[in-house]
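A single protein chain has been omitted from the complex, and every remaining protein chain is retained in its original position.
By letter and in written order, the chains are A, B and C; residue numbering begins at 1 in each of them.
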Amino acid sequence: MAQQLAKLEMKNIVKEFPGVKALSDVQLSLYPGEVHALMGENGAGKSTLIKVLTGVYSIDQGTVTLEGKQVSINSPLKAQELGISTVYQEVNLCSNLSVTENIFIGREIKKYGRLAWKEMNQHAEKLLERLQLNIDVTKLLSSYSVAIQQMVAIARALNVSAKILILDEPTSSLDRDEVQQLFAVMRQLKKDGLAIVFVSHFLDQIYEITDRLTVLRNGEWIGEYKTEAIDRMELVSKMIGKDLAELEAISSKTTDISQSDTLESMLQANEVGLNGKISPFDLELRKGEIYGLAGLLGSGRTEMARVLFGADKADKGKMTINGKDVHFTTPRSAILNKIGFCSENRKTEGIIPELTVRENMILAIQSVYGWFRYLSRAKQMKIAEEYIQLLNIRPANPEQLIKNLSGGNQQKVMLARWLVTNPDLLILDEPTRGIDIGAKTEIMKLMTHLSKENKSILFISSEIEEILRTCDRIAVLRDRKKVQEFDNDRELTQQDLMKEMAGGM
Amino acid sequence: MINRLSLDYKQLPLVATISLFVLMFSFGSLRYTGFFSTQVFLNLFINNAFLIVIAVGMTFVIVSGGIDLSVGSVIALTSMVTASLTMEAQLSPFIVVPISLLVGTVLGVIQGALIHFYNLQPFIVTLAGMFLARGLSYMISVETIAIDHPFFNFMANSQIPVPGGNFISISVVIALIVVFIAMFVAHFTKFGRNVYAIGGSEQSAMLMGLPVARTKILIYTLSGFCASLAGLIFTFYMLSGYGLHANGMELDTIAAVVIGGTLLTGGAGYVAGSVVGVLILGIIQTIIVFEGTLSSWWTKIAIGALLLLFIVLQRVIVWRSEKKHANG
Amino acid sequence: GSTDESSGNGENTDNGTEQTAEDTKPEETNSDTEEKESDDQSAEKLVIGFSQVGAESEWRTANTKSIQNAIKDAGHELKFSDAQQKQENQIKAIRSFITQKVDAIVFSPVVETGFETVLREAKDAGIPVFLVDRAVDVDDDSLWVTFLGSDFVEEGRKAGNWLVEEMADQEGPVNIVELQGTVGSAPAIDRKQGFEEIVSKEDKFEIIKSQTGDFTRAKGKEVMEAFLKSDGENIDVLYSHNYDMAIGAIQAIEEYGLKPGEDIKIIGVDAVRGAFEAMADGKMNVTIECNPLFGPQLVELIEKHAAGGEIEKRIAVEESMYTMDQAEELLPTRKY
Partner (left out) sequence: MLKGMMKTKLFWPIIVLILILVINLFFDRSFFSIELRNGHLTGSLIDILNRGAPLILISIGMTLVIATKGIDLSVGSIIAMSGAIGAMTVADTASEGSGPLWMAIGLSLIICLVVGGWNGLLVSRVGVQPIVATLILMVAGRGIAQLITGGQITTVYYEPYSFIGGGYLLTLPFSVFIVAFVFLMAVLLTRKTALGLFIESVGSNADASRLAGINSKNIMLMVYMFSGLCAGVAGLILSSNVMSADGNNAGLWFELDAILAVVIGGTSLMGGRFYLMGTVIGALIIQSLTTTIYSIGVPAETNLVVKALVVLVVCLLQSAEFRRKVFGIGKVKPTGEQKGREGVTLS
């Protein structure tokens, strides 16, 4: 395809934000019928590049040429008109509208001068079929999980006759099956001659679907490569900018299972459940163990976590912590019992956009201390700097507003918020969403480290291997019900889990 | 259409409001002789036609997550312009009416543009608009100008009979037409849906490539137009222009809209709801008048109390059925 | 409901203000034992709808009380409605009086204009309408029986005349500052007009500042302070559209270090009790009466009309003007 003229050329792109140079002299070229990966650590500038291309941000310098002629794209609207269809990193839909509306708004179907909802609903269903998702499209988007919202966003992007399709971390909250569905569609579109930009932190996915890739680092353009021509090690080293030797440590996938020695129980739940959300389940968490929840999308993992944390009030069953009965009516009561919960929904349940990184980090611990015992500025700074260092958050500026951080960096701050409280039980719902490899391994290390300190962790992830790699015991959920519990000895394989999750046929 | 399937849930506040209105009406009927008559019900419309019209405009504004405080003053300004043009400049209604309709519309455009392009807060911009409009009407004249003109007298006095020996005014017809158009616009046009989208999340709307700028400006223009139309209706109603007309009516309007189940945070609400909201305020008024013994402070307290009673009941209803919804 | 309403007036009496104390009892009996009463009343028990502007000033409250009490003492049934200073409310009220088929409607218009339609409805329903305090400007005067109330312009003139006499032997310039009422309100406009009409005849008088004080004490004080700041000693006269603003202004003048009544002559409208107190200790030179206590007079008219008597269209409330030196002996006689 190289001899073809490029569909899109971005040259010498520069984008600065107050205090941050997000992109300096970056370039990108797309050819018809290719899937092109944007690679880079958190904060490398991938999303910014995409937003610059689609007119969300204005370009400081540089040129964009679309099919030979130079264009200036000053708004997402313009971008769409030029045939660029985008799925941005965070779910950017209107949760107060129905699924159908979210898919069609902006390009509604009209009939006798009025919007034809019937037709649109049918179309919407067809579109989601294509992604193997059948849900009630007339329901409000807000009634669905992040994962589903992500799928809807994708469906919306597919719904136009676009020349270029941009997907910024579409897979971060999807699990295997959804990802496969998405890839199938992408291959189809590829055949039709679309150019697709694909961002992901999962190398496997990159190697599975993409043809070429562009690597960014700290907003700088590192290089453009054919995917099959560059191997993992090399790619990662290009991304992090360390040489292969240093990488061995990180990449060595053997963060071995921290077989907890004690069997002393920490939290016990029997017949805890919440009508309509999660059916009653028994659960025992031991001190110093990492307990995994596996399940398909909508299987109720998040619900289970939320009930345990008191985010949703359990309407039946009883819980004990270290022997004494507890009944959580609010998250606060759970937190005071030294439980932490890192939500899967960073945007709406995680970050406090208007506050700085520092303030976001100390929020939980401060709420434990209460309003009167205010952490001294010095203490706050110490905490902030420590975790910025530990999770290598960029920009490394505690006073940056968190809403100005890149997705992955925001996620790291969320983790920091809970690590600071040093809880006995830490519930992590998709904690590695949108986090780059370096940080991911860092977090895995942290988890094992915590469990060594006899803390227990409840770990939800859509990446089965991640679960297998780290968890002592694993529960499988299906249809809002806990159906199985495995001890994670060496025999346990992904297949076993998958069978159980899908409904052991 | 779109809401049918999830009607129970999404339209809940609306349903609650309507049922509470019925409740209040029957309360009045039981308590006061002569309350339970079609005319009393129709009077709610006759006396509040203008409020209905501004409430419609305001609904769009609030659904989009904004607010428009200028409406009350725009009514005053419109009435003033209409009156002075008719009585002092001696112009014919065919010139006067369009001009006065322009008054609010233009102000609306300006407000919308300021809010969008300079990223100012609607509350403040429209507050300035409120000061400005009232100030301008004082500058036209501090005295009230009575209108005596065949056209206006006709609009004011002609009664449209309805079955059962009752009647409504022309203004009511206008108001109802506005309501129906608005309902259609809200649910069956792109503009309508864009308004809801912006209310849900302006940023998402922008990223989805919706014409945010155009829509927002249009919203305030619409509201401004409705305010002017209401001003005209008000002028029919009062047959006079006056700088103090509709003082503080913006709050009544907002109250009506919110009572009608629209969220001030934007994204959810129904035109129909706002109409019922207006009727609710109207019926509170009527009940108090029929009570006919309240001193002026007890009147205030009673209004507050009824408002409270109503809102709490509404909350309770919504809660209970939300629970049902969760469990169902 | 009426029960908590009357108990509410109970509280009212605890707060100890004679007027309410007076009218509580009749009101309670009224609302509780209507039928019995109507039996006692041989014939002629009228149902009277009274739509008041609001309770924006002391004058207004006194006026309301006077009318309410007069009606009840005469054993008629009162339907009272307070418009909260909103014309639309007042129209609603009158409409509902019509639907309730009252025998007579009494109301004091928020503004002169805009009542034609509803008045016509009243006429069609054959209900006589009595205007109090303020006129309506409607050409067809068959729409109301009579207008009983003060003439604001005349009040303004009185104030002007007094000033002209007072300053007769003084050669100008005489600098006047004016505290207007609420912008656009009838009393404000007319009192301003009447006053200017007189003083403008002699060019030694100059109104150097004129600003609204919204009829309130606080505003009156604030505005006067500003006046004093900018014009200080060379203010000779203060003309205030009502008593409250005058009181506020007096405080301001004292705080500024001048003698109200001497350094600055003070003319106020509304001869309320407070005004006499102020005059008694020499802080106010003259007050023009604007009498709110014409309830009884009104009821007579209504009964007379009901009995088929003839009534002329315009009945002035007997009012006069009081100066400092009269204040002492009159003070005790003032009802409110």
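To be clear about the criterion, a contact is a pair of C-beta atoms (placed from the backbone, for glycine too) under 8 Å apart; a residue touches a chain by one contact, two chains touch by 3 or more.
Predicted model only: the values in this text are computed from it and were never measured.
Looking at the complex as a whole, the chain kept out of the display touches A, B, C. Checked against the hidden chain, the listed residues C:73, C:222, C:303 or C:319 yield one contact partner: C:222. Per the touch definition above, the residue from A:208, A:284, A:359 or A:386 contacting the chain not shown is A:359.
Annotation: of C:58, C:133, C:155 or C:196, C:58 touches the absent chain (contact as defined above). Annotation: of B:27, B:123, B:154 or B:180, B:123 touches the absent chain (contact as defined above).
Although one chain is not drawn, the whole complex shows that of A:343, A:432 or A:462 it is A:343 that touches it. For subunit C, the residues touching the absent chain in the complete assembly are 8, 11-12, 15-17, 19-20, 54-58, 61, 64, 180, 183-184, 208-212, 214-218, 221-223, 225-227, 229-230, 244, 247-248, 251, 255, 257, 274. Touching the omitted chain from subunit B are residues 65, 114, 117-125, 127-132, 134-136, 138-139, 142, 202-203, 206-207, 243, 251, 254-255, 258-259, 263-265, 295-305, 307-308, 311-312, 315. Mapped onto subunit A, contacts with the missing chain fall at residues 16-18, 51, 55-58, 60, 74-76, 309, 311, 330-332, 335-336, 341, 343, 348-356, 359, 363-364, 366-375, 397, 399, 401, 403-404, 417.
Operating definition for what follows: only the chains that are shown with their structure count from here on.
When chain centres are defined as mean Cα coordinates, C lies farthest from subunit A.
Note on chain placement: the centre of subunit A and the centre of subunit B lie 44 Å apart, centres being C-alpha means. One finds 33 Å separating the Cα centroids of subunit B and subunit C. Along subunit A, no residue makes contact with two or more other chains. Counting partner chains per residue, subunit C has no residue touching two or more of them.
Partner subunit B is touched in their complex by these residues of subunit A: 56, 75-77, 79-80, 86, 88, 92-98, 100-101, 105-106, 108, 114-115, 117-118, 136, 138-140, 156, 275-277.
Of all residues in subunit B, those touching subunit A in their complex are 1-6, 10, 184, 187-190, 193-194, 196-197, 199-201, 203-211, 267-268, 326-328.
Within the complex formed with subunit C, the subunit B residues making contact are 31, 34, 37, 39-40, 43, 46-47, 138, 142-148, 153, 156-157, 234, 237-240, 242-248, 285-286, 288-301.
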